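Below is one structure, written out as C-alpha cells, with a few remarks after it.
The chains shown are only part of the set, and none of them has been moved.
When the chains are written out, they are named A and B in that same order, and each has its own residue count from 1.
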Amino acid sequence: MKKLLLTLTLLLGLSATAALAQDAAAAPPGPTATEISTSAARAAAAAEVAGGVAEDDQKAPAYLELLESQGEYGYAFDFFAVSMLWTVIAAALVFIMHLGFATLEAGLTQAKNTVNILFKNVFIICMGLLTYALWGFVSHYPGDGWLIEGFFAFGKPIGDLNADGGDTFGYGGLALAMTGFGDFIFQAMFAATAATIVSGAVAERVKLAPFLIFSTLLVGIAYPWVGSWHWGGGWMGSLNGGNGFKDFAGSAVVHAFGGFAALGCVLLLGPRHGKYVGGKIRPIPGHNMPLATIGVFLLFLGWFGFNGGSVLSAAPGPLGLVVTTTALAAAAGGLSAAIVSWMFLKKPDLSMALNGILAGLVGITANADIVSPAGSIIIGLIAGIIVFFSVLFFDKIKIDDPVGAISVHGVCGVWGILAAALFDTTDSGYTVFGQLIGVVAVGAAALVFSLVVFGIIKVVTGIRVSEDEEAEGLDIGEHGQEAYHGLFATAER
Amino acid sequence: MKKIEAIIKPFKLEEVKEALNEVGIEGMTVTEVKGFGRQKGHTEIYRGSEYTVDFLPKLKVEVVTADNQVEAAVGAIVKAAKTGKIGDGKVFVSPVEEAVRIRTEEKGEAAV
C-alpha cells in the first residue's frame, strides 16, 4: 500500500514539474496558440447546448446576429463578461457541493468512521482538481486530438488558457461564453463529483489507501474518458438519429457514471458487518442528522451552479428556466419521498425526504433546459418515489449502500435521461431508446471500470479493512484520529 | 452506610433531587444510562427500514448515605419518581463499607 502511495506521489510530482517546465518554456516569449483549441469537436459540443438556447430564443436572433457580425466582438464584451462571471460563480457553487457530500456522508454513517469519510472527501476534491489540470481536461475535451476517434484521447497538463487573450468569444463562441480558465475550473469542479459519489457507497469498510488509488484513477482517467463521448464531442453525438444524446448537465455522464461505479465497488466489497443478519435487514442509523441535512441543503444550493452553470452562458431565458425546473424537481422529489415513506412506514422519514430531494435533482439534471415547470414537478415526484423503492430494493438484495448513492445517482440518473425524451417540450427528436443506449453505455463503462480496476486492487492489496477494525471504527484504524472528543478527552490529557 | 442506586425516567430527575433534599440528603451522583426491561422499546425507521430499539434512556441516581437514612431516602425516591406507568424504574440498596471525602479525608458517615 505504502509503495503504491509513494509511486502515486512521485508521479504527481513529476507531472507537476513537467507541466511547469512546459509552461516555463511556452509562456514568456509571447502568447502561443492556446493549448485547448476551440476545435470542431468542442464547437459541436457547444452547439448542442446552444441548440436548447436558440430554440427558446427565437425572438432574439437579431441581437445574436448582431453580436456575431461584429468582427471585434466589441459591444458583446459585456455579455461575455457576465457569462464568464456566472461560470466562475457556478464553479464556486459546484465546489460547495463537495462540502455537501462530505457532511451528508458523514451524517449518514457512524461516528466512529467520520474522520475517514471527511478525509476521503478532502482528498478527492484536492486530487480531482489536480488530475483534471494535469490530464483530465484535455482528455475530456480532446478537440481533434482523439487517439481513437470519438472514443478515447490522451490527456496532458493544461497550459496558458488565456493565450487567446481571455476576453472574447474566441474561445468557445456564443454558446460557450467563457474563457478557457472559466471552462476549466467549472469542469474541474464537476470532475471530482463522480468519485465522491462512490465514496459514500463504500463507506465504513473500505481500506483507505486502495480506495484513494481507485478514486484517483476514476476521477483522473475514467471520468474524462467516458465524459468525452458526450461533452467532448465523441460518438454519442450520433445517438437519437443524429440529434445527439441529451444529457444537459450530467444525469448520465456525472451521476449515473458515479452511481454505477459505486455499484461495482460495493459488489466487490460486500455489505458492512451486521447489516444483514439471518436474512433480516438491520439498519445502521447515521450518527448525525443535522449534518446530513446540512449536506442536502448545500447540495441543493450547489445545483443552482451545477445546472444553472451548464447553460454555459448567462443567457437569461434558459437560465431562468433551468433554475426554476431544478428547484421545482428538487421540491417535488423531497415531498414525494416523504409522503411515500409516510404511507408505507407509518411515519415520515427525514432520511428519505433528504434522499428524495437529491433524487429530484439528479432526475432533472439531464433535461432542465427542455422541460416545462409542470414537467419538472412530475419528474421530481417520480424521482422521489423511485428513490424510495430503489433504496428498499438494494437493501433487499443485500447491496449495502450506506448513503443510498446507487439509488440516488445511478437509478435516478437513468430516470433523468429517460425523462429527457418523455418530457421534452422542444421537439428535438430525443427517443427513449436513443437515450437508453447512451445511459447504458455510460453505466456499463463505469461498472466495468470499477469491477476491473477495483478488482485488480482487491487481488493485489485487498480493499476491505479487518473485521476488528470495522468494529472499532476506521477513524482509529486508518487515521489514528477521532472525530469527536468530549469531556473525557479533556480530562485525560 | 448504604448505597442507593435508582434507575429513573430522565424527566423525573428534578423531582427526585428535590425529594432527596427534603429528607436531608444533599449529595448524589447521576449517570446517563440505557435501560432494558418490561417496558418495551419502540420501532424506529431509517432510510426505509424498520428496527426495534430496546434500550431506553434512563438516569441512574446514586446516593451513599447512613443506614438510618436509607428508608427515608428510598421512600422519597419512589414517591418522586413514580408515574405509575411501566418503565418507572428500580431502586437497589447495597452495602458500603467505607467512604472518604477527598477534600478533608474525613471518613465514614461524616464523609457523605
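What we mean here is this: contacts are C-beta pairs under 8 Å (C-beta built on N, C-alpha and C of every residue); 3 or more make two chains touch, one makes a residue touch a chain.
On a predicted model such as this, the values are computed, not experimentally measured, just so you know.
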item: Whole assembly, copy number of each distinct chain; value: A x3, B x3
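Definition applied: only the chains that are shown with their structure count from here on.
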item: Between subunit A and subunit B, centroid-to-centroid distance (C-alpha), Å; value: 53
item: Sites on subunit B touched by subunit A in the complex; value: 44-51
item: For the subunit A and subunit B complex, residues of the former touching the latter; value: 108, 281-283, 285-286, 341, 344-345, 347, 349, 351-352, 355, 388, 391-392, 395, 404
